[in-house]
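Only one protein chain is missing; all other protein chains are in place.
Moving on to chain A:
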Amino acid sequence: MTWDWNYAFEIMPDLLVGVWYTVVVTLASSAIALSLGLLLAILESVSTTFGRAFVRFWLEIFRGVPILVLLYMAYYVLPEYGLNFSGMVIGIGVTGLVYAAYSSEVYRGSLITIPPELRDACVALSLSPSVTWLSVLIPLMVKRSIPALLNYVVGMFRATVFLFAIGVPVLMGEAQTAADRSFRYLEPYTLAGCIFILLNLPFIYILSKAKADHV
């Protein structure tokens, strides 16, 4: 099979629609994952033994079950219980929840590395628990977590490919549709791969800069 530039240009508008959906899903699921992950890490830290056990169970579910299984369950099973969501909402929600579980472990690791002496300083200054968390612990947790969290954002960006399985027109979905329509596989998948690499470049730059800042 030889490369057909005309066909490549013909499918490009559809692929760019896919890029738009991919970026939206990545940003929305990142917002869910990074904020919910932080909340889970805090909840686990301040909970009672029962609360911690519940959080851990919840985290293991989302880390242990493959993302495709969760997507299918949410897309096909939830409507049977009267819960109807669009594929886009389910895709963003499931990706966000899965990566929230991973992110919470990163935040938890950062929290552990904060020297206990800083908490002593908070007590010595009579800072309330909320001020201690909001002004001292959370900023330090987030700062120390940035390099690892950026890796997960890249992971979510790549995980968007699963969403084509539930009909979301992400980049992979658009490439698949184009390929199925024409039975030409070279151009759609090659272009999709190149676009993924191009979109990854800013992440690679930000990640290397973040790592340099944190070493």
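Quick note on the criterion: contacts are C-beta pairs under 8 Å (C-beta built on N, C-alpha and C of every residue); 3 or more make two chains touch, one makes a residue touch a chain; residues count from 1.
What we mean here is this: contacts and distances are computed from a predicted model.
A chain of the complex is left out here; the name its UniProt entry carries, from "Outer membrane protein beta-barrel domain-containing protein", "Multicomponent Na+:H+ antiporter subunit G", "Spore germination protein" or "Amino acid ABC transporter ATP-binding protein", is "Amino acid ABC transporter ATP-binding protein".
In the complete complex, the hidden chain is touched by one of A:23, A:68 or A:127, namely A:127. Per the touch definition above, the residue from A:68, A:136, A:161 or A:199 contacting the chain not shown is A:136. Seen from chain A, the chain kept out of the figure touches residues 115, 117-118, 120-121, 123-128, 131, 135-136, 139-140, 143.
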